[in-house]
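For reference, the structure I am asking about is given below.
Every protein chain except one is present and positioned as in the full complex.
To keep things simple, chains are lettered A, B and C as they appear, and every chain counts its residues starting from 1.
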Amino acid sequence: MSRVPEAFEDGPAFIPYLAVGDPDYESSLEYVEALERGGADLIELGLPFSEPIAEGPTIQSAVVRSLEGGMTPTRFFEFVEELDVDVPLVCMTYYNLIYQYGDEPGPRPFVEKAAEVGIDGFVVPDLPAEEAGPLREACDEFDRDLVFIVAPTTRGERLERIMDQVSGYVYVQARLGVTGAQEDVSDQTGQSLDRLAQWDVPKAVGFGIKTGEHAANIVAGGADGIIVGSALVDIVAEGHENGDSAAEVADRLETKARELKDGALRGVEQRVPHPERQ
Amino acid sequence: MSRVPEAFEDGPAFIPYLAVGDPDYESSLEYVEALERGGADLIELGLPFSEPIAEGPTIQSAVVRSLEGGMTPTRFFEFVEELDVDVPLVCMTYYNLIYQYGDEPGPRPFVEKAAEVGIDGFVVPDLPAEEAGPLREACDEFDRDLVFIVAPTTRGERLERIMDQVSGYVYVQARLGVTGAQEDVSDQTGQSLDRLAQWDVPKAVGFGIKTGEHAANIVAGGADGIIVGSALVDIVAEGHENGDSAAEVADRLETKARELKDGALRGVEQRVPHPERQ
Amino acid sequence: MSTNTDGKFGDYGGQYVPEALMPAIEELEDAYERYVLENEDGFMDEFRRRLRDFGGRPTPLQRADRLSERYDREVYLKREDLVHGGAHKLNNALGQVLLAKYMGKERIVAETGAGQHGTATAMAAAHLDIPCEIYMGKRDINRQRPNVFRMRINGAEVNPVTVGRGTLKEAISETMRDWATTVETTHYVIGSVVGPHPFPSMVRDFQSVISKEARKQSREQFGGLPDSVLACAGGGSNTMGAFANFVDDEGVDLYAVEAGGSSLDVDEEKGVAPNSASLSTGGDGILHGARTKLLQDRDGQIMESHSVSSGLDYAGVGPELAYLVDERRVIPVNVDDDAALEAFHRLSQEEGIIPALETAHAFAYLHEEYENLGETVVVNVSGRGDKDLESVIEETSKRNIPNAPDMSMFQGGL
Partner (left out) sequence: MSTNTDGKFGDYGGQYVPEALMPAIEELEDAYERYVLENEDGFMDEFRRRLRDFGGRPTPLQRADRLSERYDREVYLKREDLVHGGAHKLNNALGQVLLAKYMGKERIVAETGAGQHGTATAMAAAHLDIPCEIYMGKRDINRQRPNVFRMRINGAEVNPVTVGRGTLKEAISETMRDWATTVETTHYVIGSVVGPHPFPSMVRDFQSVISKEARKQSREQFGGLPDSVLACAGGGSNTMGAFANFVDDEGVDLYAVEAGGSSLDVDEEKGVAPNSASLSTGGDGILHGARTKLLQDRDGQIMESHSVSSGLDYAGVGPELAYLVDERRVIPVNVDDDAALEAFHRLSQEEGIIPALETAHAFAYLHEEYENLGETVVVNVSGRGDKDLESVIEETSKRNIPNAPDMSMFQGGL
């Protein structure tokens, strides 16, 4: 059974993302564990792909560091097995890695292996609903969730097609573009949440969230969770550049995580009743 | 009256060429005078033109040196006036300089001035018989000769047209190409002389003559004169490059001239009677 | 020519793109169907007129006298090198930039490798008065400075891409990222028959003018169809353009000539394939929005490809071409860097046409296999080689190319 729903049980979910193996396998283990200590309700683990077309410069660099450190799908699964955290885990990667894994073509072997090591679901930025049939099937077979991203531009039929296939949570992309921390939070978010209101699946908002205040605003706006990647990867990158110890960096990650989690919690209190949403 | 015929009166004529003003005005005066001492029967004085299309590298360089030294048609005429030699003088230059001189367009002012300073005739390598009308007229008016060049390829009608206009002597080009000293003398010369036999005008052969032996061979072959340019200009160039004094260079020119003149005289003795020529 | 509106060629093709791009892609699909397929508002008429007046079409189908003699068969050249800008690339760039105008877009982005697609797009954008930004790998920028300069001269911005190895693959990824941010106002002019549907079909349609003309010219000039058509394949746009109208002519053999680079072996450790022969050696996978044949390692990471010609230096290939290869309609072949350089010098010296290094691959294959190509061969001269002079000096001086002229005076570059 996927443990993803647990993340949304007690109030807003704080969902951090890190690229696994950034900047190296061992540090990366410490960092992910630090996120849990900082209050993560679910962790997105990035399996690096050589052509990360949906990522901004921050995560691209993380991907390069991780690949240069020798990260592969096989090492990724070892990492997840070795990882000592208790929260649900979602694997974020690109479709070609899922498609190529194992002896038979198609996503089944990857999902089977992921389920075995304790991955609860998947986010695949370059897999639109139209092409997701085989992966959805494999997820069903192994009781995993398949998270889809909904963009500010996603409407009408497309939205319905996605919401038909989504499970676990829907990843609400806060603005157009690629991943990357921003100075402020887009007001496209509210509109997106409005459009999704009729579906009974947790809505986690990501893309650009950087501070506790952003987190509070987003949750106040109605989100069921916040997803934060680049703001955390920035901390890893900075530590790496400055030659800081993994423990120091892990501390900073934990602190940042707590700020974001606290922000999310604050956001609940700031919620104003909204006529169109129940 | 043109004094050109005098050059051919006593046996074969030795006709040296130098570019006036090469490498400077004063030295050039000495050099021309040295040629007379060496036995010149007539001297071709080159008035440098910026585009000497009929000249090889040796004379091109002489032209450049002379122009850089400030040679102009006006200076050229001063030079001829100042020159202390007794032999006939022929001006060799390109048509544009003749055409532009003076106040009215056309060759008349140039010829008038040239006659005044003591030039007896002209050789104009880029003026074919077809275009020579105006210059021929001016020469007639001032009693000057107009020498034409006949190439190894000149035959039939063209040859007749040239021979109609020529006066003084005909310049028999010993081989195709441009001016420049050669290691041996072309056998095209004999054929050219044969073609010219029927015309009663002195035939002076030029292009490539370098040694007394060449000169002897050419005269033995029936030429009435030899024209030598590059072999003499080479001596000027060498002296200039080595920084030799003008007197030294003049001595060498005189010696070379004597070698060539002697060769020409020897050639007369080597003449074999030729059935087709009288 | 098969017109696929579902975006699939067998299992290949599709639309593997971030959700943020999907609305733009759907809008583009709609525009493609209306303007390109149905000639709405006379789009195709205007496109054809501009291809003629601005682009210089039709290009000749020229009999190559000396190659015909050398190989003892009729060799014809389809002269895409004469298209404005110097390559077939303008056929597509002009079509897409014009389409962007019809769609009311305000801005063009494009990727470029060798710089040929970038210059073609910059020219088309200047011609049609629409702002244009080109993404180009930092390494390619250094290899192809004259093309970078041409883009700037045409008023385009050139954005260096520093990620990874800094070549075409990275530039495409980066352009997709820009597009994902600016979809509403921007059209992404992709440079070959790659990417998500409708790009592969649309680019093929714009490029198919090559084979449309060549087929007609063949009938006029030698009263029939060629026995074979050769075209080099990078992404495959000139290949598909040269093949499209011959696909239904079963007697015409179609050869896609890929860059064999320095070797067909791969270095899995380093993730490097010293070639760009994805049709010949690649496996099924997903890259840049489409399922197709790719150079990838066991895990599915995309390999760094290699070719002496930057325009072929790409790890993927158009999905339709992958499909036609699986269907055995198109024959995938390849030649190595040395053979391409030799062919470059041969065509230059014997026909007075300096080909692009990309194009030279097709002539290298002709040289190696002419005996098996039938009586009449058409080779698509996809572009001219002016852009390659620096590379040719460098690469020729590294090797022993028997027919190269003495180039000692050019040691150290132009």
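Simple rule for what comes next: a contact is a pair of C-beta atoms (placed from the backbone, for glycine too) under 8 Å apart; a residue touches a chain by one contact, two chains touch by 3 or more.
These numbers were taken from a predicted model, which means no experiment stands behind them.
Colleague: Could you tell me which shown chains are touched by the chain that is not displayed?
Modeller: Hidden chain contacts in the full assembly come out as B, C.
Colleague: Of B:138, B:151, B:231 or B:246, which residue touches the hidden chain?
Modeller: In the full complex, the listed residue that touches the missing chain is B:151.
Colleague: Of the residues listed, B:12, B:73 or B:121, which one is in contact with the missing chain?
Modeller: From the options B:12, B:73 or B:121, the contact with the absent chain belongs to B:73.
Colleague: Considering the complete complex, identify which of C:127, C:165, C:204 or C:361 is in touch with the unshown chain.
Modeller: Of these options, the touching residue for the absent chain is C:127.
Colleague: For a quick check of understanding: of B:12, B:52, B:69 or B:239, which residue touches the chain that isn't displayed?
Modeller: Hidden-chain contact among the options goes to B:52.
Colleague: Could you pull out which residues of chain C are in touch with the chain that's been left out?
Modeller: 52-54, 56, 59-63, 65-66, 79, 81-82, 84, 86, 122-129, 145-146, 148-150, 152-155, 345, 348-354, 385-386, 389, 392-393, 405-407, 409-410, 414
Colleague: For chain B, which residues lie in contact with the unshown chain of the complex?
Modeller: Those residues of chain B that touch the unshown chain are 49-57, 60-61, 64, 67, 72-74, 94-101, 105, 125-128, 130-131, 148-155, 158, 162, 173, 176-178.
By our rule, only the chains that are shown with their structure count from here on.
Colleague: Chain adjacency by touch: line, ring, star, complete or other shape?
Modeller: Shape = other; not a path, cycle, star or full graph.
Colleague: Which chain has its C-alpha centroid at the greatest distance from the C-alpha centroid of chain A?
Modeller: Of all the other chains, the one whose centre lies farthest from chain A is B.
Colleague: Counting only Cα atoms for the centres, state how far chain B is from chain C in Å.
Modeller: 65
Colleague: Which integer distance in Å separates the CA centroid of chain A from that of chain C?
Modeller: Chain centroid spacing, chain A to chain C, equals 37 Å.
Colleague: Which whole number of Å gives the spacing of the CA centres of chain A and chain B?
Modeller: 96
Colleague: Touching at least two other chains at once: which residues of chain C meet that condition?
Modeller: Answer for chain C, listing residues that touch two or more other chains: there are none.
Colleague: If a residue has to touch 2 or more other chains to count, which residues of chain A qualify?
Modeller: Correct list: empty.
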